[in-house]
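Left out: one protein chain. Kept in place: all the others.
In this document, chain identifiers A, B and C correspond to the written order of the chains, with residue numbering beginning at 1 in each.
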Amino acid sequence: MLKDAGMMALASLALAMPLVGFQTVDRGAGIVLDTRFGAMFYAVAVIFVGRLLLLLIEAGHASLIQAATVALSAAWLINVAFHLYPITWPALGWLTWIVASVLAIRAWIVQRRATRPAAGYTDGVEKLGALVARIGPYLGGIAVAFAFTMPFMPFADQRMVDLGILVLTYIMLGWGLNVVVGLAGLLDLGYVAFYAVGAYSYAILSIHFDLNFWQTLPLAGAMAALFGVLLGFPVLRLRGDYLAIVTLGFGEMIRLILLNWDDLTNGPKGIGSIPRPSFFGMQFTAAPREGVTAFHEFFNLDFAPIHRIIHLYYIILFLALLTNWFTLRIRKMPIGRAWEALREDETACRALGINPTNTKLTAFAIGAMFGGFAGSFFATRQGFISPESFNFIESAIILAIVVLGGMGSQIGVVVASILLIGGPEWFRDLEAYRMLAFGGLMVAIMIWRPQGLLSHREPTIKLGPSPGARSA
Amino acid sequence: MNAAGMSAVPLLRVEHLTMRFGGLVAVDDVSFDAADRQITAIIGPNGAGKTTVFNCLTGFYKPTVGRLMLSPAVGSEFLLERMEGYRIGQRARVARTFQNIRLFPRMSVLENLLVAQHNKLMRASGFTLLGLFGAPVYRKAEGKAVELARYWLDRIGLTARADEDAGNMPYGDQRRLEIARAMCTEPHLLCLDEPAAGLNPRESAELNDLLKFIRDEHRIGVLLIEHDMSVVMKISDHVVVLDYGRKISDGTPERVRNDPAVIRAYLGEEENEALPPEVEADLRQGA
Amino acid sequence: MLQIEKVHTFYGHIEALRGVDMEVKTGEIVTLIGSNGAGKSTLLMTVCGTPQASLGRVIFDGRDITHEPTHQIMRSGIAQAPEGRRIFPRMTVLENLQMGALVGDPANFAEDIEKVLAIFPILRQRQGQRGGTLSGGEQQMLAIARALMSRPRLLLLDEPSLGLAPMIVRQIFQIIREINERTGTTILLVEQNAYHALRLAHRGYVLVNGAITLTGTGSQLLANREVRAAYLEGGH
Partner (left out) sequence: MEYFIQQFINGVTLGAIFGLIAIGYTMVYGILGMVNFAHGDIFMIGGFISIITFMILGVLGVTWLPFSLLCMLLIAMAFTGLHGWAVERIGYRALRNSNRLAPLISAIGVSIFLQNYVQLLQGARNKPLSPIIFGGIELMTSSTGFTVTFAYMQMVIIGVATVLMAGFSVLIARTALGRQQRACEQDMKMARLLGVDVDRTIALTFIMGAALAAVAGLIWLLRYGIIDFYVGFLVGIKAFTAAVIGGIGSLPGAMLGGLLIGLIEVFWSAYFSVEYKDVAAFAILVLVLIFRPTGLLGKPDIEKV
């Protein structure tokens, strides 16, 4: 047992040596070397002790270790939340916390397993997935009701509503990409390209042609769909992984073109002063232009910037629900079933006379269109866009939302968006660790549940009772 | 061949079919006919080129040389070698099953049968636009499609499990479900790739009944790959024997079984296959 | 030599083996018959440790191998020619045989390959050819040859007759008998082709739905009514 933990410590020492043990420090023009052996040895010690405790847990000494690790991780979280004790090396604190939490969870699992037979064990999360699918309509109803009333809840300050907008944007993007990845099984790593096309189309159209939000939105969506078809046409014959890489390349190409086509996109400086959406022609400004009514004047309210934000919130809520309605509905159409069939077995589809290219192309175009809608919203919400907002990491996040949620699951997308987008936003103070944790979380969830959180699938149609006596 | 059972133009005429992969000749100048309302079996060992013939017929491979003509009783003729893969299923209505079952495992049994009626439903749904808003035209078409599916489900005894995932069905049921799915495309010619593989004798017998039913009641041509001679002999009207990519015999089951070429290359000399004496004794005792 | 005691094996949630008990003695040919999905291949794979049995024990030569990793088990004198042959298609015949000899002593390689090629003369002509270009019968022979390269004391054969011409099938069964008689290798044979398998085997087991229902000598099972009804009628 000691030997095992020792080997683990040795491996982590070797891993930590170059990058943790030594630090390159910027000094004027060049860099100099600094050491951090203290931190390194602490990290290795944590891993050694952690491994040892893990082995003890497996050997049946769970209770005491569980109590200790739960207490330790709780103490750490309380410390972080209330800033009780100053921390010199937060990274090491977090490492300790992670190790302690893993141990606590492991101890819990081991204890639970001891009380039930190994054989015929049904997966608890799987059952939850089936339950969620069964009560989906009610759950959806409650969620929608909550989403509608959220801005007027007592806790809803400007930051909350902003966060709501952000999460809803990703929910919408997730639902849009779900058509492509979840239903049609096409791995798209460049979804952000369509988001970008939508945003830039919106910005350029609304600035140069003076169109309002609801006029520009369909145009921007159509533009994104067109790009989807243009990309999809040559590459949809490719096998899954190749398709992934081509779409990734396409996403980068779009970003590079946006970056370099100064005449159209203003290059890296981006496009600013994109018009804000108005409420039936009423603007959300303190002092509107001549001849334009302001929202607060019309409704006899005091001017408050939150009105504009709440308005934006309802726009994205509407767009997201539209996306949801559409995808739920189209899943039950022949085309939707064909998408799922293609995901399951393309060869069999061809033998049944389904045209794979056209079918995939529709999925691609529809996914792109929703990406374009979301992009338009992004442009009008920010008022400013630049190529920086559309890098690969965005595609990766959206894809992660779809896959982590459980491919094809609408509610899964919501859960994953709240977890991945909402969660990190709450830990804003820990800016530096946010993305680190994000990456780690993606790995952890995949290993825990490779099929995603909620992967239960309900058939699109059920065989009802036979009409009359028409049995063969 | 009895002239009564065959019309002048056969349902399928394969002429000089050759398929090469690089230097490898998988099918070498094979010609045969398959008649309407008959079961034609293609037999031969694994690697003899049987599945390659199927793949050429159903558009998965483009033949190197050869002509594949389908002449349905109604409608026009099709030159299959010139058609793109999915169009063979869509237009010429040649349906097939696969050696390793290819259902849509995570879709329900019923959904599998509805996907097979895709093209029909697609048109009825106004290419999705009408269907999206619940147009009655589409709802009626979907109802009819479900009824066709129910007909075949009753036939293969899976009605009770229609809403379960196809992948959860037992092996034998999956085999039959795949045939039902192919039949839901309402084909002129049904191509079955080793449908009896892995079935026990009872399931095999059920399959034979199903195939005879399809031939006699639905009046279509069935093309069948199989290597179990005993199964083939029971149900087929016509047998084609392939070995190393070439046709070595063609004719009625009786004729093929006694063809010296087939015995030499495939069946081998009939050995003394008598049971061990003690077994014979046991059996006599039991009888 | 091999004892399987109350073995249960799961594939995900599905219980493929439900408490199998069987035994293979040194020098025997034992056959396992049963319909598709009865768990025959699962049993062979459980002996090899992929998947491992969740309950029960597998004992080989007096040693409990139930929880050993596959590559360890394959180093202890068991070899398998699995279902579907699983030749490495882009390796030559010689390289395939080299892979088979991986666990053996390199010093024996030249001797072993001569022995194996003597049993399967056709493979000598094909040495430089890629595995994927062989015919079905040749691939099956290569699969058996490859398994023999590790000098196994116990040889597991999974459906060696599958998809072969009746003529080749007889040849393969003849070779299996020869291997057993000449080298004394113990053989556990899984077959769909119950007729041939039972004629060849010293003893046999019938597997139904993951459990052994019947056992006896090859002739006894051949004469058994239930066996005849379930696995033999309808042709061989």
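FYI, contacts are C-beta pairs under 8 Å (C-beta built on N, C-alpha and C of every residue); 3 or more make two chains touch, one makes a residue touch a chain.
Note that the coordinates shown come from a computational prediction; the quantities given were computed from them, not determined experimentally.
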| item | value |
| --- | --- |
| Contact with the hidden chain (one of A:Ala5, A:Val20, A:Leu217 or A:Val413) | A:Val20 |
| Residue of C:Thr31, C:Thr46, C:Ser135 or C:Ser150 touching the missing chain in the full complex | C:Ser150 |
| Omitted-chain contact residue, chosen from A:Phe303, A:Phe326 or A:Phe438 | A:Phe438 |
| Touch list for subunit A against the chain that is not drawn | 11, 14-15, 17-20, 22-26, 29-33, 91, 181, 187, 234-235, 237-242, 244-246, 248-250, 252-253, 256-257, 259-260, 347, 392-393, 396, 399-400, 403-404, 407, 432-433, 435-436, 438-443, 446-447, 450-451 |
| Residues in subunit C touching the chain absent from view | 48, 50, 69-71, 74-75, 79-80, 82, 86, 88-91, 95, 98-100, 102-103, 146, 150 |
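In the analysis below, only the chains that are shown with their structure count from here on.
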| item | value |
| --- | --- |
| Furthest chain, CA centroid comparison against subunit B | A |
| For subunit B paired with subunit C, centre-to-centre distance based on mean C-alpha positions, whole Å | 31 |
| Centre-of-Cα separation between subunit B and subunit A, whole angstrom | 46 |
| Residue numbers of subunit A (touch at least two other chains) | none |
| Residues of subunit B touching subunit A in the complex | 58-60, 85-91, 93, 95-96, 98, 102-108, 110-112, 114-116, 118-119, 121-122, 125, 127-128, 131-132, 142, 146-147, 149-151, 153-155, 159, 162-163, 181-182, 185 |
| Touching residues on subunit A, where the partner in the complex is subunit B | 326, 329-330, 333-335, 337-338, 340-341, 344-345, 347-356, 362, 457, 459-464, 466-467, 470-472 |
| Subunit C contact footprint on subunit B (complex, rising order) | 24, 44-47, 170-172, 198-202, 204-205, 227-231, 243-244, 265-268, 271, 275-276, 278-279, 282-283, 286 |
